[in-house]
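What you see is the complex with one protein chain gone and the rest in place.
Residue numbering begins at 1 within each chain, and the chains themselves are lettered A and B in the order written.
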Amino acid sequence: MKSIRFFLSIVILSTITIMAFLAALNGYNDSMASAEELFDTELVDKANLLAISYSVRPPETRISDIAKFDQIKESQQSEQYFAFQIWKNEKILLTSINAPQDAIAHFESGFHYKNFLNHRWRTYSQYNKKTNIWILTAERIDIRYVLAENIVLETIIPVVIMLPFLGLLIWTIITYGLSPLRNLAQELGDKRADDLTALSIENQPVELIQVVNSTNDLFERLKASFLREKRFSSDAAHELRTPISAIKIHLHNLSHLISEDEQSFIQLRSSVDRMGHLIEQILNLNRTSTEQYMSRFSTIDLYSLAQEVIASEYKHFAQKNLQISLEGDSNTINGDKFSLELLVQNLISNACKYTPESGEVLIKVYCNVGDIIFQIEDSGSGIPVDKYERLFDRFYRLDGDCHTSNTIGCGLGLAIVKQIVELHHAEIFLGQSSFKTGLMVRVVFSKEDLS
Amino acid sequence: MLLSSVIIVLREVLEAALLISILIALSKKTSLSAHWLIWSCLLGLSGAIVYGMNINNVSDWFDGVGQEVTNAFIQLLIYCMLVLYILILSRFLVHKNTFHFLTRLIMIIIVALAITREGTEIVLYFFSVTHSKTHLTAVVGMTIGASIGVSVGFLFYYLLNSLKLEQSIFIGLILLLLVSAGMVSQASLLLIQADWLPAQLPLWNSSAFISEKSVTGQLLYVLLGYESTPTALQVSLYVLAIIVPIGLMQVLNKVYPKKINLASL
Partner (left out) sequence: MNYFINHVCHFFRFQIIIFITVFVLLIPVQVYAGTPIIHIEIRNHLFIPSEIIIPKETKVKLIIHNKDETDEEFESYELNREKVIVGQRKGVIFIGPLPSGVYPFFGEFFPKTAQGKVIVK
C-alpha cells in the first residue's frame, strides 16, 4: 500500500534528519577544532610564561625550591591536567610535581603527542637559543577533550531532542495538509450506491477542483444513463404486460373456438406463458437492483417465510408428485420482505422445476455459529461443478436452449437470487445435495450483517 | 568521542540499511509483502546481542582468531544467500513470478545475518562506552549515527521504489551484485587477518585518490567493499564473486530460455 502521508512524512523527516545532523556534526567539528586551537594557544602561553618566569629566577635555583613553588602555584585540578619541564643540555632543571623524570615531550619545537603516566598528552616544546633552554609543556588530552566536548555538546543535544518533535510536527502538518483529500475520499465512500448528487466544489483546494469537477461530470452522465435504463426496462416491461394480458384473454377466448389439443395452440399458450414469466422476472430484477433498492429492512422470520412460499407453491409440487419437507426452526434475519420472498420462491420453484416426478425436495432453515442458513436440496439430476459459476449469469440456461426439462424458465431466476443475496450482504454456495443426485443451494446470512 | 561514536554506528547501520532497503524495494516490486522484515530484524537483533555477549568465547576460538573466522563465515553465508536471491530475481525478470516462500526465507536469512554482523559491533561499543564516564556523548553520537543511517536507507528505498519495475529490478540486481562482492572481499580480508588465507603485498595503493577514511571512501566501502590497498587475492576473489552469479544466471538462461535474455539487458 502506498500512502502519500507516509511517503511525505518519512522522506521529509529523513532529509531534515540528514541535513540537520550533518550540519550539527560539521559545527561540532569546527567548534572542537577551535577549542583545540584555544587550548594549544594556552599551552604556548604557559610555555612563554614559564620561560619569562624562569629567566627572572637565578639559574642556580635548586629543584627542591621549585617543587615548593609548584605546590603553591598549581591547583589540584590543573596539577593533573597540566605538566611542564625545563631542560638544559639534556639535564632537567625544573619540573612540575606531576611530571615524570623523563622528558615529557620531544626535543623538537612545536606540538606533539606523547603517552606518559598512563595518559595521552598534548605537548609543546619551545627552544630558547639564547639560554639553550627547552621548555616543555603538556596537557592531558582526555581531560581537555572532555572539557571542550561538554561545551560543544550543549549545542548539539537540542538538535537531537528536537527531532522526534519535528517528526511529530511534520506528521501533523502533512495529515492536516492532506485532509481535503481525505474528506473527499470519505465523502465519496459514504455515498450511497443510488446517490449520484454532485459534490460540493466549495472549500476544495485548487488541486482537487479538477477531480471534483470530473467526478461530478461523471455522476451527471451516470445518473442520466441510469435513469434512461431504468425507465426503458420498466417502461418496456410495463408496456409489454398489457398486450400480453390481452393476448392471454384472446387465447382464452380462442380455446372455446378450437380444439384444445391442437399442437400449435398448446405451443402458443406455453410461449405466451413464458413471455409473461420473462417480463415478470425482468420487473423483479429491476425492483431488486441495488440502485433501485430503497425500502427499509425489517426483521423477517425465514422459517415462516419458507412455510408461506411452500404453501403457495404446493400445487406445483403436488402436480409432479414431489415430496417436500421443511426442517429447522424459527430464525430471524434483517432483510427486505419482498426480495427475500422472491429469493425463496425462485429457489423453491427451481427445485420443483428440475426435480423429476416423485422426487424429493428438502428445505432447512438453521443457525450455525451465529450465521443464519437457508438451504434447499433436491433429488434432480444435479449440475456439473464446472457450470456453477455461469449459473448466475443472466439468461444462462444449462445446455443452452436445448433444455432437457420442458419447463418454463428464462434463465433469470438465479441472477435475481444472486442480486438479492448481494443486497443482504449474504453469500450463496452451490454443492451436491444429500440425496443420491441433485443440487444443494445454501444461502448464508452472516452474523455481522444481522446486527 | 561524539564523532567516533557517530562513525561507528553510522557505518554499521548504513551497511545494513542499504541492504535492507534494496531488499524491501525489490520485494515490493516483486509484489511480496514486507512482513518478513519484522522477523528478520528481531532475529538479527537477538543474534547481535547473543554474539556480543559471547564475544570473548568466540574470540578464543581457533587460537584467538575466532572473531575473524566467524565474521568471515557470516559474510560468506550472506554472499551465498545473495547469490541465490539474485538468481531468483533474474528469473523474475524472465517469467515474472517468484518462489514466494523461498524468496522470503532467503531475505529473512540475509537481513538477520547482516543485522547480527553489523549489530554486534554496536552492542559491544554500547557496553564499552556505558562503562566510561562520557557515555552521554556516546549515546548522542550513536543516536545521530543511527538516525542518519536509517534516513539514508529510507531515501534510498524510495529512490529505488520510484523507478519503473524492470529498471528498479535491474539496478537492484547490480547493487546486490556489488554488495555481495563487497561481502566476499571483506570476508577474504578477515581471513587474511586471521592468517587463514595467505598474506601478500598490496597490489596497489589508491588511498591518495580515495582514502578509506573519507566520506566517499566509507560510502564506497559500504556499497562496493572498497579497499585502498587490496592484495591480489582479494581482487581475484572480488572479481570471482561477481562472475559466479553472472555465470549462473547465464546457465539458467541457457537451460530455461525465455524471451528476455538478462545478459543482453
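We adopt the following convention: contacts are C-beta pairs under 8 Å (C-beta built on N, C-alpha and C of every residue); 3 or more make two chains touch, one makes a residue touch a chain.
Because the structure is predicted, anything quoted here is derived from the model rather than measured.
> Which residue from A:47, A:94, A:141 or A:391 sits in contact with the chain not drawn here?
A:141
> Per the definition of touch given earlier, which of B:45, B:178, B:219 or B:233 contacts the omitted chain?
Spelled out, the listed residue whose C-beta touches the missing chain is B:233.
> For the chain that's not shown, point to the residue among B:48, B:106, B:146 or B:192 touching it.
B:192
> Can you name the residues of subunit B that touch the chain not displayed here?
Its contact residues with the unshown chain are 1, 4, 8, 55-56, 59-60, 63-65, 67-68, 121, 124-125, 127-129, 131-132, 189, 192-195, 198-202, 207, 211-213, 227-229, 232-233, 235-236, 239-240, 243, 247, 250-251, 254.
> Touching the missing chain, which residues of subunit A?
113, 115, 118-120, 141-142, 145
To be clear about the criterion, only the chains that are shown with their structure count from here on.
> List the centre-to-centre spacing of subunit A and subunit B in whole Å, with centres computed as mean CA coordinates.
31
> Can you name the residues of subunit A that touch subunit B in the complex?
7, 10-11, 13-15, 17-18, 21-22, 24-25, 28-29, 145-146, 149, 152-153, 156-157, 160, 163
> Tell me, which parts of subunit B touch subunit A in their complex?
Listed in rising order, the residues are 1-3, 6, 133-134, 136-137, 140, 143-144, 147-148, 150-152, 154-155, 158.
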